[in-house]
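Only one protein chain is missing; all other protein chains are in place.
The letters A and B name the chains in turn, as written, and every chain counts its residues from 1.
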Amino acid sequence: MKNTEEIFNLLKEKFGEAIIELKADQPVEAFITVNPLELDKICKYLAETDELKFDSLMNLSGVDEANGESTKDEEGNLTITGGTLSVFYHLESTSLKHKLTLKVSAPRENAEVTSVSEIWKCADWHEREAYDLIGIKFLNHPDLRRILMPYDWEAGHPLQKDYRNPEYYQGMKVPY
Amino acid sequence: MGLLDKQFNDENIVITKVGDLLNWARLSSLWQMSFGLACCAIEMMATSASHYDFDRFGVIPRPSPRQCDAIIISGTVTLKMAIRIKRLYEQMPDPKYVISMGSCSNCGGPYWEHGYHVLKGVDRVIPVDVYVPGCPPRPEALLEGLLKLQEKIRNESLVKKSA
Partner (left out) sequence: MALKTEEMILNMGPQHPSTHGVLRLELQLEGELIVNVVPHIGYLHRCFEKHAEAMTYPQVIPYTDRMDYLASMYNEFGYALAVEKLLNIEIPERVEYIRVIMGELQRIASHLVAIGTYGADIGAFTPFLFCFRDREKILSLYEMTCGARLLYNYIWVGGVSHDLHPDFLRLTKEFIDYFRPKITELNNLLSYNKIFIERTANVGILKKDVAVNYGITGPMLRASGMKWDLRKDDPYSVYDKFDFDIPVGDGRMGTVGDSWDRYFVRVLEMEESLKIIEQAIAQIPEGDVTSAIPKRIKPPVGQVYSRVENPRGELGYFIMSNGTPNPFRIKVRGPSFINLAVINELCKDLLVADVITILGSIDIVLGEVDR
């Protein structure tokens, strides 16, 4: 069983620049920030090394950090420019019983992260959902399209903090 | 239910109006389409199970819209599903009735404020006859809604157009 610091040191030796930092001062869990475009190599290493053996992806969640500039127009509608969108990965090893949290951040205007669905098939639907609701594009994903919203939804990605509802969708009034 | 079947105890001949006879036949065997969407569907299943039996009122769940008289919309109607509900409603043969069960299909329910994908009330796509409130309504409340629908059918007339 290894804890997050030991894993951070192991990864830093092997990948150097791609591992950005270890943040361990907030409750409850510590996480490691990595480069979004090198993620698949790092995850392959984590899944296949014998001393780490992370064979199960517990959770993958996209987050809109809303840390850019926010402006409000006359009607009170919020628009955010700049800032980042991030994805959190929670990994676990069923044989060695240790856990790890990874974070990647990408710029809001063109968020691109490499997909890990080749390594853990579980990530397939999770990544489609992150694309649908937050708007993060996953490179090399076998089938990236909307999963929860209707396939012809034009009004954007609903879980972003500056999302606005359309008035009508196919003849039905959307707001209350 | 009290109109015609009691009179058979005394003689073998009953005299009634054609309208009343048709209404009695319709309300005593309302075949409903099993259309459960969400949590209210479990209460509807519990109503059709043996504790609060549905079958004693003549109501049977049928899977196909072409074979049923009534549809009980139980659960939240989303925008993606509303298009399909309209299509199913148009496939039902006349005379057809709609019971809207639960707050979500009455008016959007607890999701009225921030639900970007929830249709705020199924009466925005199809006409509704009876609204049953509750989240979820108890099986007794659904049975009362059914009895109110039977009242409504009893007062229908062949000559006057219904609303």
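Going forward, a contact is a pair of C-beta atoms (placed from the backbone, for glycine too) under 8 Å apart; a residue touches a chain by one contact, two chains touch by 3 or more.
Treat the numbers as computed from the prediction; the structure is a model and nothing was measured.
Asks: Determine which one of A:7, A:43 or A:57 touches the chain that has been left out.
Replies: A:57
Asks: Using the document's contact rule, name the residues of subunit B that touch the chain not shown here.
Replies: 34-39, 41-43, 45-46, 49-51, 61, 63, 65, 75-76, 78, 80-81, 84, 88, 110-111, 113-118, 135-136, 138
Asks: Of the residues in subunit A, which ones touch the absent chain?
Replies: Spelled out for subunit A, the touching residues are 26-29, 31, 55-59, 61, 63-64, 88, 90, 94, 97, 101, 120-122, 124-125, 133, 146-150, 158-159.
Here is the rule we use: only the chains that are shown with their structure count from here on.
Asks: Report, in whole Å, the distance between the mean C-alpha point of subunit A and the mean C-alpha point of subunit B.
Replies: 45
Asks: For the complex, give me every residue of subunit B touching subunit A.
Replies: Residues 79-80, 82-83, 108, 112-113, 116-117, 119-120, 124-125 of subunit B touch subunit A in their complex.
Asks: For subunit A, which residues count as touching subunit B in their complex?
Replies: These residues of subunit A touch subunit B: 148-150, 158, 163, 165, 169-170, 172-176.
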